[in-house]
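All protein chains but one are shown in place.
Chains here go by letter, A and B, matching the order in which they are written, and residues are numbered from 1 within each.
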Amino acid sequence: MFPLNQWYVAAFAWELQDKPIARTLLNRPLVLFRTRSGRAAALEDRCCHRSLPLSFGTIEQAGIRCGYHGLLFEPGGQCIEIPGQEKIPSKARVAAFQVVERNQIVWIWMGEQADSEASVQPPEVAAHDDPRYEFGGGVFHYQAPYQLIHDNLLDLSHLGYVHARTIGGNPKLHMSAPTRVEGDGDKLRVVRWLKASEPPATYSAAWPFKGLIDRWQEIDFHVTYLAIWTGAVDAATDALDNPDRGGFHMRGFHGITPETETTAHYFWTLASNTHPDRPGTSELVCRQTEATFEEDRLIIEAQHRNMCRFGGTHGIDIHVDAGPNRARRIIDRLTSRSKEAAA
Amino acid sequence: MFPLNQWYVAAFAWELQDKPIARTLLNRPLVLFRTRSGRAAALEDRCCHRSLPLSFGTIEQAGIRCGYHGLLFEPGGQCIEIPGQEKIPSKARVAAFQVVERNQIVWIWMGEQADSEASVQPPEVAAHDDPRYEFGGGVFHYQAPYQLIHDNLLDLSHLGYVHARTIGGNPKLHMSAPTRVEGDGDKLRVVRWLKASEPPATYSAAWPFKGLIDRWQEIDFHVTYLAIWTGAVDAATDALDNPDRGGFHMRGFHGITPETETTAHYFWTLASNTHPDRPGTSELVCRQTEATFEEDRLIIEAQHRNMCRFGGTHGIDIHVDAGPNRARRIIDRLTSRSKEAAA
Partner (left out) sequence: MFPLNQWYVAAFAWELQDKPIARTLLNRPLVLFRTRSGRAAALEDRCCHRSLPLSFGTIEQAGIRCGYHGLLFEPGGQCIEIPGQEKIPSKARVAAFQVVERNQIVWIWMGEQADSEASVQPPEVAAHDDPRYEFGGGVFHYQAPYQLIHDNLLDLSHLGYVHARTIGGNPKLHMSAPTRVEGDGDKLRVVRWLKASEPPATYSAAWPFKGLIDRWQEIDFHVTYLAIWTGAVDAATDALDNPDRGGFHMRGFHGITPETETTAHYFWTLASNTHPDRPGTSELVCRQTEATFEEDRLIIEAQHRNMCRFGGTHGIDIHVDAGPNRARRIIDRLTSRSKEAAA
């Protein structure tokens, strides 16, 4: 079970081209597609006749046509054509899910009730449409439960050990950076400052720092995604709580959507600003970030496999676990509420 | 459980060469082989000594010799030599199955009792030995239950959607063709006529049709195989129920033998006549047919996987399902009878 009545990321807008996509979200096998008239849609990925995945079908103006016997379904899930048969039974339909596109993200509403509709808009991801930034992104599939990705992103102390080659920097400095954790309902903010530290490789490549730097990490945890604002200024040249501070900025978006109880989709984008003397670095930053996330995936999947073979015994906590543990309590509370609503 | 007291296809005659074949039929792991003296045989695929598959062994004049310690078994299942040991215990034997070759098909009797023998001959597949036809064939392994293949073959309305590139033709014409379903005991016949239709690609390649064609499809369902007679004449030049009608003829043989409850072997041959102006087309027809069956396999295996992940909910019926549903009732009835006999 997962927190329901939430907007989850289903896809990036650019993924929905002329072919349907099969993707399981929160244990529901779905077909995601965009009709030829441009509307994004999410249906249960099974024809109601003989169970072929609709993702084996073809996209038309009005919807998606099954690849076995040609039944046609509109984005609301109703079958609107059975070739060779005049009458269409009312039960000739499949489950449909509400889908909204915003800032190039395709959000899906996973409600507590079937066919429920959201009363709120999906979140804004401003950096995707902010002229100061360029962004790129991708999708990782995880053979690990989604909350292990939360843990990883809420505890950036691992950077020094896992990402030494890119965004790491000095491991022990990371582990001893002052960390502030603030909660607000279903949200959580973790702020860490690393002052007067060596710029890691990616930072030096992207920005002409003069020497040591003051780094910040502001991690905003939401139930279905995290927004992570990181960056740095030359040491002692600006306040790290000045909202208009200069320097190098990276705006990370991390949509984390459970596939099943033990697997997950990780939709990430990275938007960064570019120094006038270093044109074209945002693509480099993006590629290095992707390499970093791949390093995380290897660690987290190994962690999950190991938890499975050791019977899931919980380990000891250390000082860096405050943020992750609070996020787990939020997810626990919302999941319980959704379970009750379902019962 | 499956219908027992039936002849099932175990192999094609040409598969039994100098190496034994490991093949599971109706949940029984078997070794199929032909002794050097030419006799086809089917034994339980396990040496009674230390359980090595006999299919790891070598074929001799008198039978098959185990590849671990050299025990020799004759086609009746009895061990007839234990190297280095004089006395052969009577329990040194493995289960054996009755096997008969006819028309280049190796049929195996799967009886309700162990060691039971058939009182009837295996079916005739006349087209394999008819000088008017040339034929070829092959074996597909299916990650899907055998009855999904029955469904597929008994409902040729899918041709337009699944096989557009070869034998398909106009999808909606297929879906609305008049269909006649006739039953007779454990047999079933489905007849469909598609008059004045466009010749599909394979037909045009194989036969010099003048324009539109009248097509027929006669599907004879038997418990362990289907015989499908399809073809076409130039439109309005011959009666489609004239047994001696001319035109292009294809005689399909489809031996469908369950491997397990969820997997199957599909033994197919396709025999076709050749127009004097188009020599050598039967090989082309055969290759295109094989491509067609591969398209079916992709669909059917996807259908099965999807039925599994959706918990096997049965879908709604449409007009094309009359034939498949009657065949399922025949299989249900015979399976129940075999279950009772076993109990």
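Basically, a contact is a pair of C-beta atoms (placed from the backbone, for glycine too) under 8 Å apart; a residue touches a chain by one contact, two chains touch by 3 or more.
As the structure is a computational prediction, the values presented were derived from the model and not from experiment.
Listed residues B:Pro3, B:Pro20 or B:Pro53: the one in touch with the omitted chain is B:Pro53. Touching the missing chain, out of A:Ala126, A:Ala196 or A:Ala302, is residue A:Ala302. Checked against the hidden chain, the listed residues A:Ala126, A:Ala239, A:Ile318 or A:Ala341 yield one contact partner: A:Ile318. Residue A:Ser176 is the one among A:Asn27, A:Gln113, A:Ser176 or A:Ser204 that touches the chain not shown.
Interface residues of subunit B with the unshown chain, by the touch rule above, are 29, 45-53, 56, 66-71, 82-85, 89, 91-92.
Considering the complete assembly, subunit A touches the hidden chain via residues 151, 155, 157-158, 160-162, 171-172, 174-177, 299, 302-303, 306-307, 309-310, 313, 315-320.
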